[in-house]
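Missing here is one protein chain; the remaining ones are kept as they sit in the complex.
Order of writing sets the labels: A and B. Residues in every chain begin at 1.
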Amino acid sequence: MSYPADFKYTKEHEWIKPDGGTATIGITTYAQDSLGDIVFVELPKPGTELSAGKTFGSVESVKAVSDLYAPASGTVTEVNADLNTHPEKINKDAHGSWMVKIKLKDAGELNSLLSAADYEKFVAEEGGH
Amino acid sequence: MKHMTRKATRHVNQNEGLIFEKSSPGKAAWKLAPLDVPEVDTKELLGSAERKDLGNMPEVSEIEIIRHFTRLSTWNYAIDLGMYPLGSCTMKYNPRVNEAVSRLDGIANAHPYQPEKTSQGALRIIKTLSDCLLEITGMDAITLQPAAGAHGELTGLLLVRAYHDAQGSSRKKVLIPDSAHGTNPATAAMVGYAVENLKSSAQGMVDIGALEAQMNEDVAALMLTNPNTLGVFEQDIHKIAELLHAKGGLLYMDGANMNALVGKVRPGDFGVDVMHLNLHKTFSTPHGGGGPGSGPVAIKKQLEPFLPKPVLISKPDGTLGFDYERPQSIGRVRSFYGNFGMFVRALAYILANGPDGLRQTTEDAVLNANYIRKGLEGTYDLPYSIPSMHEVVFSDKIQARKGARTMDLAKRVIDYGFHPYTTAFPLIVPGAMMIEPTESESKEELDLFLEAMRSIAQEVEEDAELVKTAPHSTRVSRLDETAAARKPVLRWKPTP
Partner (left out) sequence: MRYLPKSPADREAMLKTIGARSIDDLFAPIPPEYRLNRDLKIPRQMAESEIVDWFRERSRENGDGYATFLGAGAYYHYRPVIIDSLISRGEFLTAYTPYQAEISQGTLQSIFEFQTMISELTGMEVANASMYDGSTAAAEAVMMAVRLTGRRSVVVARSVHPEYRQVLSTYAFHQGMPLATVPFKDNGRIDFKELEAAITSDTACVLVQSPNFFGTIEDVEAIGELAHSKGAMLVVAIAEAISLGIVAPPKAADIIAMEAQSFGVPLGFGGPYCGVIATREAYVRQMPGRLVGQTTDRNGKRGFVLTLATREQHIRREKATSNICTNQALIALMANIFMTVYGKVGLKELAKQNLAKTAYAAQQFAKHGKVLFSGAPRFNEFVVQTTEDPYAINARILGHKIVGGLPLKKFYPELGNASVWCCTELTSRSIIDTAVGHVADSERSVRSAQQEEPAEEVTR
């Protein structure tokens, strides 16, 4: 699996791609793979305030639900509505399927997240259990 | 099949479409008696509230309905066909006399609001069953109102809540072991409690150290299943009860596994304050494809003022009646008096058994589970080696090395003519295979099951793919659950 170097990652398997004062958020390839076929995504409405480390939605497979944790704080500006009807896109291309776009509250928060290399190491260890 | 099974043979079964696909105007399976009062003008009586059309409701004849449902029925597996070892579900024989007596005219056609004077038979049934269940559980009082196990949990926790409120201590948390049924945390949330997870010990039991650390004056109750979902009796039960009671908490027992205890040990004697029973598990009322159940809640004296209304009472003249004047009651949890038809069946079961029969039943249930355990130990991984009561939990650890997981093995069990065990539960066992044979299985049936399970394990070694693509003998192969969930089709619609 390859993890884009310009993304940051959480231990809960979300990625965040910063772009100036905004960022897009999704889940990692590792996360979609362990969930299996994704059938539903529940996302917040634009305008919702996310706070780092807190849940902001969930992804569902047939027999599991997984909460989504905000990698950083900010205000939701856009939601990927395409995922409502085509949740399978996350399985096909997790890193290309953003879920929400946020206006970052404090870009400095991203510094505490994992880099691609660190995340890859983290999942290698987790998967080895 | 690689290894032929002695249990089952394939045979032809009928195809059958949806009932709507058989419908055509003018066919009918009904006939009403002639109207003995004047006809009415519905438009005049109902005005704009009149319904004009019943849309796509079917029009079929009686023989078509008989064949339709009979054909559908042949696509089901059932206890009547063979062993149904779903762990935690207690799929035991459903005696037919239960069905017969529940259909007696004065029982089946009794209206819940008919006068007390003409309800004495129904009230006597409720009273007799209540007395039997109190003796079986060793508790002080009981309500039969809850409609199912989860509904009993709700009632039980409402009682807990009302009790603490009356003591002036509104507590906020309920402790639930990580091995518990999903209904436990779901119920606690419905009653407004925060759920605190209690980790199991390395032996799969309540971790006394963890309980000691987590128990405080904010804990309303511990919801404990005993025997727990691993089929293990919580040997430190007295210590658990003591720890709870010392801090004013109550011990709630989920009675899902009562089939291991009836006639041998009583929850009321080992410190339980409130518990529910599942009449559709322990007391043989039929599962009926998912229900109805019945979830009586038995309690200790201190909780009695809070019982749901109405409460059955014996009157001075010897008749029975309902008491509605219960100022401290939690209220009603269901209309009328609960799933009365299930009380009739459960009582018929108790009467057919008597004290000796119930004890023998429990002993046979435990004997059967241990026989299964002995027969499969070594072939399948046994994650917890402590003694089993009425059910045993294996894991797919050995077979998973070849890629065959618990669900794959379960699907292969179908090809051998059995209903599978419970898969992937309890959650503390990865790849769990939870087997509860119940007392209803003969040695011959158990031996056939063991033979099937051993054969499947061998198949995994020789040709894992065969197992991973099972079942191979059913009228439908594995169904696409992902498509069903992504684009739900929850009703039939006519093709335009």
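The rule is simple: a contact is a pair of C-beta atoms (placed from the backbone, for glycine too) under 8 Å apart; a residue touches a chain by one contact, two chains touch by 3 or more.
All values reported here derive from a predicted model rather than from experimental measurement.
**Q** Taking the complete complex into account, tell me which visible chains touch the one left out.
**A** Touch partners of the hidden chain, whole complex considered, are A, B.
**Q** With respect to the chain omitted from the figure, which of B:L175, B:A346 or B:A410 is a touching residue?
**A** That would be B:A410, which touches the missing chain.
**Q** Could you tell me which of B:G209, B:G354, B:G378 or B:P430 touches the chain that is not displayed?
**A** Result: among the candidates, B:G354 touches the missing chain.
**Q** Quick one: say which of B:A141, B:A210, B:V265 or B:I398 touches the chain that got left out.
**A** B:V265
**Q** Using the document's contact rule, name the residues of chain A that touch the chain not shown here.
**A** For chain A, the residues touching the absent chain are 40, 60-65.
One rule holds in what follows: only the chains that are shown with their structure count from here on.
**Q** At what distance in angstrom does the C-alpha mean of chain B lie from that of chain A?
**A** 39
**Q** Could you please specify the touching residues of chain B with respect to chain A in the complex?
**A** Spelled out, the residues of chain B in touch with chain A are 424, 481-482, 485-486.
**Q** What residues of chain A sit close enough to touch chain B in their complex?
**A** 37, 39-40, 60-63, 87-88
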